[in-house]
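A single protein chain has been omitted; all remaining protein chains appear in their positions.
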Amino acid sequence: MGVIKDLKNLIAGLGITGKHLGTHAITVQYPEQRDKIPERSRGIVVLLSDKETGELNCTACQLCMRACPTGAIVVEFERDENKRKVLTNFTLDNTICCFCGLCEESCNFSALKLAQKYEFSTIGKEELVWDMHKLQEVGRDVPYEDKRKKKKAAPKKPTPKPTEKKPEEEKKPQQTKEEVEAQAEKKAKPVDKPVDKMEPKPEPEKEKPATEDNQPGEKPKAGEEPTEQTGGKTEQAGDDSKDDTKKEGSD
Amino acid sequence: MTRDELKDAISNKFKDRVTHLEAGKYDPLFEVKADDLVDICQQLKDDPELSFDYLANLGGVDTTEHFEVVYNLASVHKKLRVDLKVILPYDQAEIDSVIEIWPAANWYEREMWELYGINVRNHPNLSRFLLPDDWDQGFPMRKDWDAPDFIRMPER
Amino acid sequence: MNGFSEFLELHPLFSWLYELLKSTGLQDPWLRVTHYSILGSMMFGVLSLIALFLVWWERKIAAHIQQRFGPMRHGWHGWYQTIMDAIKLLQKEDVKIALRDKPVFFWAPIVCFVAAFCVYVVMPFGEGLIVADLNIGILYVLAITTWTVISLLMAGWGSNNKYALLGGMRSAAQIVSYEVPMAVSILTPILFVGSLSMNDIVLSQTGPIYNWFVFRLPFGPIAFLTFIIAGTAEANRTPFDIPEAEQELVSGYNVEYSGMKFAMFFLAEFVNMFTIAAVAVTVFFGGWNGFQFLPSWLWFLGKTLLIVLLLMLFRWTYPRLRVDQLMMFAWKFLVPVTFVNLIIAGLFKHLGWYW
Partner (left out) sequence: MALRTEEFVVNMGPHHPSTHGVCRLVLTLDGERVKKVEPVIGYLHRSIEKICENRTYPQCIPMFDRIEYVTSMSCNQVFAMAAERLAEIEVPERAEYLRVIMLELNRIASHLLFYGVTAMDIGAYTPFLYGLRERELIIDLFEMTCGQRLTYNYIRIGGVSHDIPPEFVPKCREAMRIIGQKMADYEGLLNENPIWLARTKDIGILRAEDAIAWGVSGPVLRASGVKHDLRKDDPYSIYDRFDFEIPVQKNGDTFDRYIQRLDEIRESIKIVNQALNGLEGVEDDKIKAKVSPNFKPPAGEAYARIENSRGELGTYLISDGTKKPLRVKTRGGSYNQLQALPLMCHDVLVADLVAIFATLDVIMPEVDR
């Protein structure tokens, strides 16, 4: 009978919602709890500093400025007595940045990175235009893998000409997996700076050392990544990186 | 039917009324005279072998020398694809509507009229819909268009 | 055990209040008026609290069905969230659109609010816990709940908004239609009670649990089902919430209301839902009857909240009916079913096949 069948189906629907009534919430209470963000997550753009000297990595080559699809980045420089470029200002307009990551990929010097930070709301629009110092300050505690070290290792000029971007193929260093791991281990722990008030410190687990996964998807990574996803080799590599993480986290 | 066969079929069917253009990199591309357009479209649709019953896309182009109108046609049942192109000089930017053949052309032609200023004859409802109703700053998709508040991406 | 639940009964409070007033030397019309006003205000306070609680409860139920947290910030699991919301709504600007129908726009929420609360004059919350035991109690309930339709029509008209007007029209059609099956399905138990007084209806269901009307086969369950369906429609709850149908009419009749006026509509909706559940409990689930270990008003409250939970489950499970389907359902399905049920019940009564 139609009515009985309809009633049965209606009650079945109640059963499904009723079943969920007893389950636990899958959401999190945001400011207190946070979901873990993946390493590759693209948040706000920060400028990276050299780990030893604390100076900016940026060489004012303007590649990022050219790569930016919205014109959010403005790089200003002047030439010193040796005709070398010196960065005078680096402005990032967060109101028009679209977080595409093209600037990070275009950069050959690990000068900037889309960090895993996403909380930068302000009262006024003007406060979102960040200059060099602000970007550097925000980027102090961001872990990263230094692309320049590979450059130095290669028997080339210490500073390659930044004016012309090379095809990515040429940048690919002939590194083996062991070397990468060694490099990762060598990496100094990021200095704990006093946290900026707008940028709550990420949870310790998030401060992973930059592994090969952390890099933008250019050629070097593809070479280093194991081919087979389920091979024992991969698992090992994954475990290694996890171990590193734990060490970093427990420190 | 492969792309080459389709190219030959259309070339043979319409002889010199259509010109095959090498610029079409993937699917065959033909140039059609503006006066001839509706007739050719109708025949393309009615031909049982081709039966281009589906207008996938229609758009204007400003090449800085002349206007072009590109029709991307497809056949749902025969699984074919072809592009038609009509070249219009700047001073005669006017074309016949293909709404009678494919009703889908309605909004595409309106959009073309609105953004490029290419007039569409026999269109039932040429009125603004993408731009504000009180728009008075010309045709924004033209290459020479400029407006006081139009910020071009700086050349870097 | 019995002593404990006796101790928790509240009806001695009522008689004590009456004695207290009497000892001040008041004479009868004024004595009764004062007594009823005090009781009425108490009822009003309690019901406002219940409505606030229901808002919170509905949000929690919805959240848990949808695997969310719901309100969590104010107090334990956000228990006083609604109070904060009410305070916020009180402080908000009362937006008055220019082209409204001024008196109608002003009075609509008040009528809605008052009508929603007036029902509880005859509601037996517990043994002896009744403000006025009118001998036409259930008729009074049916009459007062229909007031809502006037207020919704007023809101729809007074707002001078097409969506609001559509909402008002829909609600008028809906509530008037569903009044019929609702009244007829209540008539079925009344047939056996022989009285319209709410207290008598409850008293006729005392004794073992199978004395509750919902367990009187075969007409009891059907009457209850039709009543709860019609009641959901009366209270404008999903799947019959077409007067406010957010996705179609934005918010229906209350689209132009803001601040406290909106809050009045909102609270009235929850009070109406509680009314439907309370009437269902009174008529079908034995009212405040229950086992001895708990006081009668707790039984009443517990059963009512269970029915409310059912109504909430409806809301968060079912899609919304369309307006013509709604009317069709009322007139082509519910009305015949309730009438046939009534006739069957009458037959059983005549033959004496009931307990």
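The first chain written gets the first letter, and so on, giving A, B and C; residue counts start at 1 in each chain.
Here, a residue touches a chain if its C-beta (ideal position, glycine included) is under 8 Å from a C-beta of that chain, and two chains touch if they have at least 3 such contacts.
Here the structure is a predicted model, which means the values were calculated and not measured.
Every shown chain that the unseen chain touches in the whole complex is listed here: A, B, C. Considering the complete assembly, chain A touches the hidden chain via residues 6, 9-10, 12-13, 15-17, 20, 26, 37-42, 67-70, 98-102, 105-106, 114, 165, 167-169, 213, 216-219, 221-223, 225-230, 234-235, 237-238. Taking the whole complex into account, chain B touches the unshown chain at residues 22-27, 29, 53-57, 59, 61-63, 70, 72, 74, 76, 79, 81, 83, 102-104, 106-108, 115, 128-132, 140-141, 143, 152-153.
Taking the complete complex into account, residues 62, 65-68, 162-163, 166, 170, 238-239, 241-242, 245-250, 315-325 of chain C touch the chain not shown.
One rule holds in what follows: only the chains that are shown with their structure count from here on.
Averaged C-alpha coordinates give centres for chain A and chain B that are 44 Å from one another. The mean-CA centres of chain A and chain C are about 56 angstrom from one another, to the nearest whole unit.
Among the residues of chain C, none is in touch with two or more other chains. Residue positions of chain A touching 2 or more other chains: none. Across the interface of their complex, chain C is touched by residues 10, 13-14, 16-18, 20-27, 29 of chain A. The residues of chain C lying in touch with chain A in their complex are 61, 63-69, 72, 313-314, 316-318.
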